[in-house]
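Every protein chain but one is kept in place in this view of the complex.
Every chain is named by a letter (A and B) in the order it is written, and numbering of its residues begins at 1.
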Amino acid sequence: MEEPLHRALGLTDDELGRIGEALGRDPNRTELAMYAAMWSEHCSYKSSRVHLRSLPTEGSAVLVGPGQDAGAVDIGDGLAVVFKMESHSHPSAIEPYQGAATGVGGIVRDIVSMGARPVALLDPLMFGPLDDERNRWLLSGVVAGIGGYGNCIGVPTVGGEIRVAAPHAANPSVDVMCVGIAAADRLMTATSHEVHAGSVMLLYGASTGRDGIGGVSVLASATLDEGAEASRPSVQIGDPFAEKLLIEASLEMVERDLLEGLQDLGGAGITCAVSESAARATMGAELDLDAVPLRVAGMEPFEILTSESQERMLAIVAPDRLDAARAVCDRWGLASAVIARVVEGGMLTVRHGGEVVAEVPARSLADDGPAYRRPIEPEDLPEAHDDPSFVPFDGDEHEALLAVLASPNVADKRWVFEQYDSLVQGQTVVAAGSDAAVIRVPDTLKGIALSTDGKGRYGHLDPYLGAAHAVAEAARNVAVTGAVPLAITNCLNFGNPERPVVMWQFAESVRGMADACRAFDTPVTGGNVSFYNESGDSAIWPTPVIGMLGLLEDYRLRVPTGFGRAGLTICLLGETFAELGGSEFAEVVLGVIAGRPPAIDLVRERALHRLLHEASAADLLEAAHDCGDGGLAVTLAECAIAGRHGFAISVPGDLPPHVALFSESASRAVVAVAPERADELMRLATDHGVPCAAIGETGGPRVAFDGLFETTVDELRGVYERAFPRAMGEAV
Amino acid sequence: MTIDLPRIGVVTFPGSLDDRDALRAVTTMGGEAVPLWHADADLRGVDAVILPGGFSYGDYLRCGAIARFAGVMDAVRAFADRGGPVLGICNGFQILCESGLLPGALIRNRSLRFVCRIVRVRVETTLTPVTADLLPGEVLDIPVKHGEGQFVAGPTDLERIEGEALVVFRYCGPDGSIDEAGNPNGSTNAIAGVRNAEGNVVGLMPHPEHAVDPDVGPTGGQPLFASLLAQALARV
Partner (left out) sequence: MTFVFEVLVTLKPGLSDPQGKAVEGALPALGWTNVHDVHVGKHIRLTIDADDAAVARAQMDEMARRLLSNPVIEEYRILETEEA
């Protein structure tokens, strides 16, 4: 017996029942396709909503929280920062260049639809081990795609991450974050701009073809298995030139106050843009598919409705502003067409060839999707109990440091970020390669600090801690520049939520994220959930990726990473414990992924952020670097390499040397101060309740770990800079 | 008494990206920045023209291949024929080569990858508006950011380029020596920028407009802009 249509489209029998209730009758084929797209996991968040509700989303600076196209934060001077992160992992696994490129396109449009000019991109990426040619191919393709698209639209890519882990071999994670700046009173939100009955919906940009039909419900709501090749037609080709024109035309219309609403077209295409716009305004819409400019003739209604053709936007325009809006589109060489009219009521009526082909309440599609509380089952991994911190180590700390510096998670990533234009728009103060990127806010002295962080290995061993650490590290990375962490966006990358263990991992991660965000006063302004990142029996580690936004009142006071001169006093802020669980050292040198991740005291962590902010505002810090992957030894090495000055330090405390050097205890940072101001730093640290110990001094070409080993900055740099190109198969 | 600032036009093509940066650099360096539109044949009486960096027309077909037919280009050509200073930066350089206003062509980087990094270039000739106030052999730190910056030319053209001293900048090392390490894209003879025979039209791949503000990068672009502005002013 043939599979019922609704099941082939990915809807459950129960969901079909709900649709019937909402309509008061059975849905027709076209209506089914609309629901299938809108109620897919990707669009409706049906497996995650009940958990996401527990995240803190409010704060005095939050202008727009989750639920809109992107979040927005007030940064003073009448300006808002708009930002969001999204995943495009499934398409990238099939066609890495275009999957990544269209991922960039989509997130940029989300920012533009809020009325903000995109000013930065960051891309946290995760791949399988690089000794496998396929993973190198995926990485190359994704990086080329992000660069190819981002560079062409004139938005600098200034940060991101590369993580290499076995579970990502079949399931790369491609997350992209976009940040924009808008005048706070020009933000395009449902509350700031009222939509009136009689206004029209203007579709502008590229024409509509068969791209990605079913892409949403077929690709992102199911795992990748056999037939991945057959899914190839569902991957779209991006046109960054068209996107650039779209950005300029859209911002010009916003600037000239021509719009009542602005929506980008992404997952579920026209169906989503029209139903969401209508629902937000508690209105309905009369949509005429014959008015949609098509790329190929003979498209069926459901195809036009669910097409995911790229580079299209939907503007809601009052009739008396329509001519002006269309003139803007013309000037930028963009086709535009009125495809719908806003009506009272709430019904979305779709016509094709003069006939009504679908009639659905807009809210039912956009807001009333199912919300499932899926079963959870805690997981207790045996390896999580195998603490590597107390295993005696008779190896060589010098060799260990070189091994960790050469690890793909740690090594210099110039190979990647030199493929990105980090300079366009002329506001990049600090680009990729540092703890956080710093972008100037034009016409002010302000700077925004941006960081993305995910801790999959920690999440694997303890999902709650993995998430809390991701938030903490993101905040710390921003804090070491001197900025105040303000708010986050996020991308939650997980396996199949229909498996209770995965759902537990998700719930725990959200809990960890919520606790950390509350402790740091960094509300969640929006984000994205990517489920079904598994194939066969291989799921990715629970990997919430955090995108942190921080604010510097004066970008000129931002603190650099590197030791810039000799004779500075090096201080270690925070306390080191025997915590090698889930560490880079444990994986690279001991060959194990085991133990519990380090503990995290959220109060102490916050105290560190505050101390860093105050110290930088007092112009006290000549260098500051977060202690993260690889621990203290790696942090010091990176400071020496970045600043071109070595150091001599004494390892503090009475932990075994390898533990002191490579433990990944949280809430720590390395700073360098002028010796005559060291006391000032000590006093400030005491005021904030942050342990502070002077551990050594910066110097010249030599690097010395007192009583352990000596080497040179050049040796460390050589290993650090050659490792990644070598891992990518280049002769270096 | 009013002081006239040199008026420097910057053309925006569909897809131009560093036009705003070029306009800002002109203002920062003391000139009057005049935005010009690709479809308008009107150069608004500027004293010099800059064709900026970016991806005009998406770099589709070939970089600069479509932009060279833009409405403004006839006026730019006439301006150049009259001896007006024209500076093509990156995509602007590509457009000038496609237009035949400069010799040679730019093709894909030898590494086949886009590269964004600070390079050093050596000044080869002071017979141009952007290098008139510099010293021959001077080394400047300026960023490059391009995927198609490898300069090539046929054998006869190359002979003429070198023979008539049409090379304006070469990629080099910190001490000014030419080596492979300093060449970001495999350009023939490490050529980073060339001029026309008359010397008033110059194209270069590096981005001097991203090298005038010490807060965001190196400052090797400052002397180039200073020279251009002084030369433009002298023509007023």
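Couple of notes before you dig in:
The rule is simple: contacts are C-beta pairs under 8 Å (C-beta built on N, C-alpha and C of every residue); 3 or more make two chains touch, one makes a residue touch a chain.
A quick note: this is a predicted structure, and the numbers were derived from the prediction, not measured.
Touched by the hidden chain within the whole complex are the displayed chains B.
Check B:Glu98, B:Glu124 or B:Glu209 against the missing chain and you find that the one touching it is B:Glu98. Contact with the chain that does not appear here is found for just one residue of B:Arg110, B:Arg160 or B:Arg235, B:Arg110. Residue B:Gln150 is the one among B:Thr128, B:Gln150 or B:Asn196 that touches the chain missing from this view.
If you put the missing chain back, the residues of chain B touching it would be 61-62, 65-66, 69, 97-98, 103-105, 107-112, 150, 152-155, 157, 186, 188.
The rule is short, and it goes like this: only the chains that are shown with their structure count from here on.
A separation of 36 Å divides the Cα centre of chain A from that of chain B.
Residues of chain B that touch chain A in their complex: 14-15, 17-18, 20-21, 24, 54-55, 57-60, 113-117, 143, 145, 147, 207, 209-210, 213, 215-217. Chain A meets chain B in the complex at residues 144, 147-148, 151-154, 239-242, 244-245, 332-333, 417-429, 440, 555-556.
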